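Take a look at this one; I'll ask things after.
Complex shown without one protein chain; remaining protein chains in place.
Presenting subunit A:
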Amino acid sequence: MALSGALTLSDLNDFISPSQACIKPIEVAKTSDTAGAIKVDDTGAYYEVSVDGNETKLETATINLNDCLACSGCITSAESVLVTLQSQEELYNVLKQNKAAIEANDASTHRTVVVSISPQTRASFAAKYNQTPLQVAKKLTWFFKNLGVHFVFDTSFSRDLSLLESAREFVDRYKKAVAKGTIKMPSLDGSQSTASNTAATTGDGDMDLDAPQTKAPRKRIVRRGANSDEAAAPVEKESAIPMLASACPGWICYAEKTHGYILPYISDTKSPQQIMGSMVKNHLGSQLGLKPNQIYHVCVMPCYDKKLEASRSDFYSDLYSTRDVDCVITSTEVEKMFTEQGQTDMNVFGEMSLDNGYNSVVKDPVTGQDQALVGSSGNASGGFLEYIMRYAARELFGIAGVDVSRSLGVEVKTVRNSDFREVTLEVPGSDQPLLRFAAAYGFRNIQNLVRKVKTSKSPYHFVEVMACPSGCINGGGQLKQPASVPLKDWILHADQQYKNGVLERSPEENPALAQLYQEWLGGPDTLKARQQLRTQYHAVEQNLGNPLAVKW
């Protein structure tokens, strides 16, 4: 398994945490309790020589991807490990194996190859090669099909499902929280409710601390030695407000390792990548008469953390010994593939029309063009805040026509820095808040968010959390700007390309969605829907017995 060359060219820092050497203690079974000597032979293999002279060959300590997820260190060093497991080399191997299978007429070793491309990757290529996103989509389709890939899809399609499911989850949680009394639902007629209109709970038992919170007569809240990771009362996921977005694996890994108490707040809807995984292996598979392990699913993503997400055990099927997403490659790795195939000028690529199935295309009503890209409105990090706000405004308060990107019906404010925004839905005609959402990108803002949630001081109902400053458009695996262009300008350029020529369509208007819910899942609230569209999180225990942790 070759190391992906693309990774060595790019910066390994995915912004999520200070990088640190991997401190995972390897558990190796000791063969004896008595101390022996270590001998190294001339091939470099290590042997333990016990007191009676017997030599036992020692296993080389290895760390695989799942070990990395368990390590209480950082994410960035995990990337150097996952690279050996997921790269374009793997895709080449599968395609080669397919060719051999066809020649040998052996269906058992043949796999149908599906590539799902993210809209952020599309925007990145559009920005660098001066194409429109539609041209990029058609050219990437041409490129991959020429290699032997069978289907090329767009994760904007699965994102519609992720958005709709997240919005339904939010409204459900909100209603349960109101019923439980942990938040008060403000009324539209403008009458002041006696409790605060924000989601901040005061000592309701959601997050209890070591000392009681005293308010009067002193102005300050006094907490003696407030430094505990354990919540006194467990938080119920079904009604936990604020709900925090789940699509960013960098955020999820960080939360699991360092802030286990916050996991119940995170939405359990799968990300667009993983919903595509479920659809490709389960729905497409059944439509084509293929078992999940007869499909090889590759996703092209803007960052490396998506590789970690794909390899989570929650997304692995024991029954078929296969993952929902077999391999994630980044935008830069695809660019490397161009070079490896001897095709460096995207301008001379051919174009192929986009596949039916999991692509978001419509006939353009204005130009009559057969395949025009469509997608949900919303920024380049998926638009979760946007859509959930619009959906919740309608479902909870009957307010229609809310459009966050155009500041219609909501007040949008940049707080503190450009990576932290607040979006507030107000009673029409007044400034009384009904829903308070926020978007927090980047490590420093995540710190502040997590701290506020931990002390029950967060005023928000929903927060879109992304690990990378400026969001997914600036992911660690996106194409790099030319040396002369400042990063800020480049991000802006790629961001503009993200929506270039893409028609807006709300997820509910996607005709395929209703069909999928009905035919594939049997309804939105069925057990199958839950299995295919939702996931779970696992707090990682800190290994305090680490012999490498030095106490001064």
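In the analysis below, a residue touches a chain if its C-beta (ideal position, glycine included) is under 8 Å from a C-beta of that chain, and two chains touch if they have at least 3 such contacts; residues count from 1.
Keep this in mind: contacts and distances are computed from a predicted model.
Asker: Using the UniProt record as the reference, specify the protein name of the hidden chain from among "Dynein regulatory complex subunit 3", "Dolichyl-phosphate-mannose--protein mannosyltransferase", "Probable cytosolic iron-sulfur protein assembly protein 1" or "Phosphatidylinositol glycan anchor biosynthesis, class S".
Answerer: "Probable cytosolic iron-sulfur protein assembly protein 1"
Asker: From the list A:N356, A:N417, A:S430 or A:T526, which touches the chain that is not on show?
Answerer: A:N417
Asker: Pick from A:N130, A:T339 or A:Q447: which residue touches the chain that isn't shown?
Answerer: A:Q447
Asker: List the subunit A residues touching the unshown chain?
Answerer: 17-20, 218-227, 416-418, 443-445, 447-448, 451, 457, 551-552
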